[in-house]
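Note that one protein chain is taken out, while the other chains of the complex remain in position.
Labels A, B and C are assigned to the chains in the order they are written; within every chain, residues are numbered from 1.
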Amino acid sequence: MKFQFKYRVAWVDTDALGIMHFSNYFRLCERTEQELMNSLGLEDDETFLPRVDAHCTYKSPLKFNDPVTVYMWVKEIGKSHITFSYEIVNDLHGKVAAQCQIVVVPVDAKMKKSTLKEEITEKLRKFMDE
Amino acid sequence: MKFQFKYRVAWVDTDALGIMHFSNYFRLCERTEQELMNSLGLEDDETFLPRVDAHCTYKSPLKFNDPVTVYMWVKEIGKSHITFSYEIVNDLHGKVAAQCQIVVVPVDAKMKKSTLKEEITEKLRKFMDE
Amino acid sequence: MKFQFKYRVAWVDTDALGIMHFSNYFRLCERTEQELMNSLGLEDDETFLPRVDAHCTYKSPLKFNDPVTVYMWVKEIGKSHITFSYEIVNDLHGKVAAQCQIVVVPVDAKMKKSTLKEEITEKLRKFMDE
Partner (left out) sequence: MKFQFKYRVAWVDTDALGIMHFSNYFRLCERTEQELMNSLGLEDDETFLPRVDAHCTYKSPLKFNDPVTVYMWVKEIGKSHITFSYEIVNDLHGKVAAQCQIVVVPVDAKMKKSTLKEEITEKLRKFMDE
């Protein structure tokens, strides 16, 4: 099962080549993660998920106002990390714009290592690919 | 006396029209403020200066890699606010790129109203225009 | 008649004080303008609307994941400019977060002054307040 988030490329996302700046794909991934968490009722004020690894491969450029769908799933849930995968698709023509992978680790508000509540990992497991 | 900060327009600052995005002038103003504070030894962990008003007028566009100088001065120091003024000049040809004005209010880390230490306002007063 | 755009404060919108960075309100205004234009079928590849003036007044801070509605209307349509007004409301409690005003001028892709098609100004006029 993949989570889906719809987005439109904003003017500020673009750069002087007329395409979405490569750093903004990472922000779009995070925006999708936010909505996934909201959809699961996982707004947890006490656990944060800073990134320890972030990787995108760019396949075809996005332009201003392009409609996109971000497909997001959980690749791995370890003891102290989660790996999220993303595919960003340009809905104008169905081409993959980028594929990304982001590894997060749970911490508390003081940046000390923490663990995700079992309730949360349970819900996230539904988004694992087999 | 005006504080000066040198900057080069970054690629991510630009948009699909090939010019610096209007929101990034505000960020450049804040970047200048940071260096002004550093130059005065005013790194104060306990007082923050959120903005209550921000205004830019755009005169001539900036492009990627343009060298700019930001001139910054203090327009007003009130009991509970400070007004900073900025002029952003394109050093390629000396044209004014933008003029900005930002009003800040001191708060503590919990966003409660605070006051600037007298030592700080004293130092800032040197940057007031008469 | 006011145009409405729903948004959720993203993690990257926030700063170390835990609130939405003041520059991001301007980006949210522009994002709203994009959707207004889309809703009117006004995607016009040949006319761009760079900003000549941008102003926000901040009333109450927004935090991560806050749901907001941006209300946008047209304050003025001149011969060579349009003034847009915005009110950003925190839907958690209905408080106004910020009020903004942005002045744009039509240019062509080479940044030469242009004019908006009569068809466009006609449609925008419906969003003028009286």
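In the analysis below, a residue touches a chain if its C-beta (ideal position, glycine included) is under 8 Å from a C-beta of that chain, and two chains touch if they have at least 3 such contacts.
Bear in mind that the values here come from a model prediction, so they are computed numbers and not experimental data.
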Residue among A:Phe26, A:Phe64 or A:Phe127 touching the omitted chain: A:Phe26
Options B:Gln4, B:Asn38 or B:Ser80, residue touching the unrepresented chain: B:Asn38
Option touching the unshown chain, where A:Pro50, A:Gly78 or A:Gly94 are the choices: A:Pro50
Touching residues on chain A - with respect to the absent chain: 17, 19, 22-24, 26-27, 30, 48, 50-58, 61, 107, 109, 111
Missing-partner contacts on chain C, residue numbers: 11-12, 14-16, 18-19, 21, 23, 63-64
Hidden partner chain, residues of chain B it touches: 8, 10-12, 27, 30-31, 34-35, 38, 43, 65
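The working rule: only the chains that are shown with their structure count from here on.
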Most central chain, judged by mean C-alpha position against the global CA mean: C
Chain centre separation (chain B, chain C; CA means) in Å: 23
Separation of mean Cα positions, chain C and chain A [Å, integer]: 26
Sites on chain A at which at least two other chains make contact: 11-12
